[in-house]
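Quick one: the structure is below, and I'll ask about it shortly.
The other protein chains are all here in position, but one chain of the complex has been omitted.
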Amino acid sequence: MKQIHAGIIGLGRAGQMHLNNLMTMPDIKIVQVADVFIENISEKLNGMGITNQTRDYHELLSNPEIDTVFIFTSTDTHEEIVTAAAKAGKNIFCEKPLSMNQHEEASLNVLQAVKDAGVKLQIGFNRRMDPQFRNVYENVRNGKIGTPQVVKITSRDPDLLPHDLIQRIGGLLFDFTMHDFDMARYMMNSNITEVYAKGGTLIDPTLKDINDIDTLALVLQFENGAYGLIDNSRRAVYGYDQRVEVFGSEGMLKAENVSDSTVELYNDKHVELKKPLPMFQERYKPAYVAEMRAFVNSILNDEPVVAEGLDVVMAQRAAVAAQKSIETGLPQKVDTTYPLN
Amino acid sequence: MKQIHAGIIGLGRAGQMHLNNLMTMPDIKIVQVADVFIENISEKLNGMGITNQTRDYHELLSNPEIDTVFIFTSTDTHEEIVTAAAKAGKNIFCEKPLSMNQHEEASLNVLQAVKDAGVKLQIGFNRRMDPQFRNVYENVRNGKIGTPQVVKITSRDPDLLPHDLIQRIGGLLFDFTMHDFDMARYMMNSNITEVYAKGGTLIDPTLKDINDIDTLALVLQFENGAYGLIDNSRRAVYGYDQRVEVFGSEGMLKAENVSDSTVELYNDKHVELKKPLPMFQERYKPAYVAEMRAFVNSILNDEPVVAEGLDVVMAQRAAVAAQKSIETGLPQKVDTTYPLN
Amino acid sequence: MKQIHAGIIGLGRAGQMHLNNLMTMPDIKIVQVADVFIENISEKLNGMGITNQTRDYHELLSNPEIDTVFIFTSTDTHEEIVTAAAKAGKNIFCEKPLSMNQHEEASLNVLQAVKDAGVKLQIGFNRRMDPQFRNVYENVRNGKIGTPQVVKITSRDPDLLPHDLIQRIGGLLFDFTMHDFDMARYMMNSNITEVYAKGGTLIDPTLKDINDIDTLALVLQFENGAYGLIDNSRRAVYGYDQRVEVFGSEGMLKAENVSDSTVELYNDKHVELKKPLPMFQERYKPAYVAEMRAFVNSILNDEPVVAEGLDVVMAQRAAVAAQKSIETGLPQKVDTTYPLN
Partner (left out) sequence: MKQIHAGIIGLGRAGQMHLNNLMTMPDIKIVQVADVFIENISEKLNGMGITNQTRDYHELLSNPEIDTVFIFTSTDTHEEIVTAAAKAGKNIFCEKPLSMNQHEEASLNVLQAVKDAGVKLQIGFNRRMDPQFRNVYENVRNGKIGTPQVVKITSRDPDLLPHDLIQRIGGLLFDFTMHDFDMARYMMNSNITEVYAKGGTLIDPTLKDINDIDTLALVLQFENGAYGLIDNSRRAVYGYDQRVEVFGSEGMLKAENVSDSTVELYNDKHVELKKPLPMFQERYKPAYVAEMRAFVNSILNDEPVVAEGLDVVMAQRAAVAAQKSIETGLPQKVDTTYPLN
């Protein structure tokens, strides 16, 4: 059996979740792990049979046995670590974004390093591998609804994030809506050429202090002529609201929210159903496994990855345009020229 | 029993449908009917016991026994007939719009006549009385979802209209989206202050010849700070798609499409359900009855009507703004000052 | 236009509902109506243009202009009136049962009179014309689920009936389950050959005083080898519960309960839907219209009726068997030989 020899960088909550998923895949051999606070989880890792541990990711990158690295560190380290990993000749899995800098030069520098090294890079746009959205995507591709004309995405978080966390990971547009821009572009198989966005603090006015918003409504124009509508909220009291609808010349596809219950309670007042799954950990659990599976398959079979570096640049451009649209009150064009040619 | 003494003007397809509904209400007495082609349906009307028939609506308006007129004539006659009815001192039910002229002066002249006459005027914004949307509306008003923050409306026709019909009744924005503007404003209980719209001919490019569009996506700003998203299409192959969603600080309300079937067929391929109701006649059948019922109640009990003249002006202003937004590519402010003060 | 010249006997609550439905059908001319308390509704009837009224149904039956009678009188009069109507040579619509006497000789005497007269008789098994069940029925007939193997019927009333009403119309088996026996037989297109029933008073023990039950569970054997399961309850706090499921070699068809609302309320506790329609008047409203329509068509086109006299006899035999099964604790055979040959 062909195997990936993997190094994992970053073992916070997300990293550990991904590690558990990777451990179930027989064609991945975890060679070494790195975390700046490795001592906190050292014993646990030993119990899992992962004894080659380091605090220094450079040490891991210089390990010749490793051909692939999974980067689960905080967002502000991506630029540095992905670049170093590329230069070390490793295939790379990394969460978006590639850089906290909204000017895309930073991201493009990273991608140039990846290109120069000739390694594979998959971006963690996990929703592309969510079974619900994947089903919609495949049916759209298979022509089940004819020519796509309108995509609608509703994406609502269950609750506000702490301000300091937002400052570390990016605000609504760059951390949250980013996924929706990517999903919209992915579903329509076409680039976004224009964004008009309305956004504000309808839930927590103090978000203005950190230049963030909690509610968003926007319209997209796609290169192929189609339109998109996205609405976001930071607090949906009923849980994590993640829906996609694609309308086309021959029909419509809808992915509704996911619940873990099919139970219906009929009483003298109404019929009660259970709420949707509460958070991304539950909703996108299968997606997190599937994106890893897809990445491993891409490497072992030398096939294109599910989400590449360009995809994160394109989503970032849309986010920048949305930001500027909110600030100026005017629609903003989005550059669709392919960089790094 | 208090009774309305009614005259009906216009007995085309819509008029006959409304007439049948009115016939079932014991507190309406049909005194006289008028239609320019009255001879075509004279016998049928006689069979229903309606023998006082005329080709000339002026004759009907001068009938002193009549206190209320229902106007079901073609859109281009509304301005003239509503004005004449007001001057004749009759209460008036009329479909939107009040004038084919997009400059609102024409509509305001009509409303001034209504105001001067001191009569009641109800606009046929039938969707306000659709049981599904009404349920959402009442739950929003009752605070079931806290403060409304986002309203989303999807409204799709089952198929394209003939070009000549469009030229008589108005294009997508003024005939179709008009209802959505009204619904958005009604649900949010707040005026629309800004519209940004993208629209085009994704289905039938020849619509450009008559300056119309078939596909629309837009974002609204409301006076109370909330946002709205509307998408329209002229051809949904699966039927008449009419959905509303209101999201608020304490929850969400969705009105899904209506089907007349609860039957599920499970076979070796999938589960099949019946499509939504095919057209407005089926979907809004209860709404057409309910709006008449509401109008009659308003008159008999001297209560406010469900949709008044101002409402059609406000919806028209949004349509004008959307038109200009599509033409200019820029968001457009909507005047919310109350005219006729 | 061919027209039926109709007489209506019995104008209590059910009769008036049916009358309103009949009034909307242009190919029915209401010639005369009869009710023992005709004076109570005489004015109302006049207002509807029905002026030929009588207290004596014999007078109506002797009216030569009438070719068809609709009998909506109380159950205990069916035997007498149907017989008289047949002898008068009128086509007959009548609710089940044909006789309060559980010994079927009484019913067969009625049917013999109908047969001798050569008139049409349609039994008011309205559920056969319910759009949901009709859809299932037609899909079964069209082979959509292959060979039917199991039918399941759940039928629950919203609340207990007064004891004196039960004594007039028959207990659970003969008034309520009767419909389910007919539906089971209709769906399977096969006679019931055996019944095993468990029944008791789980809701109202005082029903024992009038020899009735409120809860029932039973298993059926059909002539074609298939099985059936029926469960009944007199009190479902969530409304009128009417479901049918047919399982076959190539799939399954389910008709779920009908609600008049598609609105979903998502809050921090759960998702709330509206309850099913509360009572038979709402649930079977379209069925009541459709069965009349079908009867009129049968007469005008000389086609078989939707539910004939034999059907009520067969359902009655199943009810008698169920009764005996509950009393003896043993399964009971049901005679399927066709009477009156």
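Letters A, B and C mark the chains as written, and numbering starts fresh at 1 in each.
Criterion: contacts are C-beta pairs under 8 Å (C-beta built on N, C-alpha and C of every residue); 3 or more make two chains touch, one makes a residue touch a chain.
Nothing here was measured: the structure is a model prediction, and the numbers come from that model.
Across A:E39, A:E65, A:D159 or A:E256, the single residue that touches the chain missing here is A:E256.
Of A:Q132, A:T154 or A:S190, it is A:Q132 that touches the chain left out of the display.
Touch with the hidden chain on the side of subunit B covers residues 236-239, 266-276. By the touch rule set out above, subunit A reaches the unshown chain at residues 26, 47, 49, 131-132, 135-136, 139, 144-145, 250-258, 260-268, 274. Touching the omitted chain from subunit C are residues 147, 149-150, 152, 154, 156, 196-198, 200, 202-203, 215-221, 225-229, 231, 233, 235-238, 241, 247, 249-252, 329-331.
Everything below uses one rule, namely that only the chains that are shown with their structure count from here on.
Put simply, subunit A has to spin 180° for its C-alpha atoms to lie on subunit C, with the angle rounded to a multiple of 5.
Centrality by C-alpha centroid: the chain sitting nearest the overall protein C-alpha mean is B.
Centroids built from CA atoms put subunit C at 40 Å from subunit B.
Here the spacing of subunit A and subunit B, counted between their Cα centres, is 43 Å.
For subunit B, residues that reach two or more other chains under the stated contact definition are 250-252.
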